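Below, a portion of the complex is reproduced, with chain positions unchanged.
The first chain written gets the first letter, and so on, giving A and B; residue counts start at 1 in each chain.
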Amino acid sequence: MKVTVVAGNPKPGSRTLNAAVLLSNLIAGRDPDHVIDVTALGVGLLGWGDAAVSASVETVATSDLVVVASPTFKAAYTGLLKLFLDQFATGNGMKGVTAVPLMLGAGPAHFLAPELLLKPVLVELGATVPCQGLYVNDKTFDDPAAYQGWLDQWGEIVRRNAGPTHES
Amino acid sequence: MKVTVVAGNPKPGSRTLNAAVLLSNLIAGRDPDHVIDVTALGVGLLGWGDAAVSASVETVATSDLVVVASPTFKAAYTGLLKLFLDQFATGNGMKGVTAVPLMLGAGPAHFLAPELLLKPVLVELGATVPCQGLYVNDKTFDDPAAYQGWLDQWGEIVRRNAGPTHES
């Protein structure tokens, strides 16, 4: 199983990124194979065909499990994350990938954003998203307890979907 | 595998109901075990604890695969369908059920409604919804071709999720 984390926070090495790595570990029981800090792709994101961007897209497209994470900006995912997602082919750019939408925010108000806003983009790319989108308060992002309720409900379902395809 | 169809059209025996039965057949390869025409539950939907409503909720809750269908009223699912869904326990009322959101409408304008509006309600009930929500034009509801693109993309994923649990 190939596991990748994508984080769309303009700040490098953000809490968003660390939360996504932690969630990935809690789901897969080990570190992710690839960590894509979208902000590091820089100006290549503003056009089409940049080599580093294309390589990152390919990494995601060939993964079995991808945690896609964003901080909450303006009650939605960041423009930076969406820039990266806009690079994928519509309909099948994430076909065969099991994706988990994760958003972090300063308070509980935007709890619905990963389910109502981020998930539909991943599904439009063809990803299988069998779980509810997860929202985590950015003050408790490094506490596994903040993920436990979601894991109890969705962890096994995510693992089952990620398992049988793209065996590596 | 126990297969159930739910249709929330105020008109009994509606195109919505027939579309849901057809989609269920296309996914499962056979007729559904149960068909719940929500409008037949009548006034019991307006309170809590009605026997026929409770039995229908139990039928859904113990199914492996449920197609949940609604016509498009005011660019969203119907109040009638939501009345029925409000009878389930939050968080786990559909736990273990693989659900497919289906909406019918007179034109293509509300194509996003099953994904953005109906799916999140089913997920909130604990259903596994591994596919994109499907919108079908109500003029072609009885033509299997109207479902083919969706089936090619999501049919196997839905079957895989519905299969391993609640084996009957």
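By our rule, a contact is a pair of C-beta atoms (placed from the backbone, for glycine too) under 8 Å apart; a residue touches a chain by one contact, two chains touch by 3 or more.
Quick caveat: nothing in here was measured; it's all calculated off a predicted structure.
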- Query: Of how many identical copies is the complete assembly built, when 2 are given in place?
  - Reply: 4
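By definition in this document, only the chains that are shown with their structure count from here on.
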- Provide the C-alpha centroid distance between subunit A and subunit B, rounded to the nearest whole angstrom. 28
- Message: Using the touch definition from the top, list the residues of subunit A that touch subunit B in their complex.
- Response: 91-92, 95, 112, 115-116, 120, 123-124, 126, 128-132, 153, 157, 160-161, 164
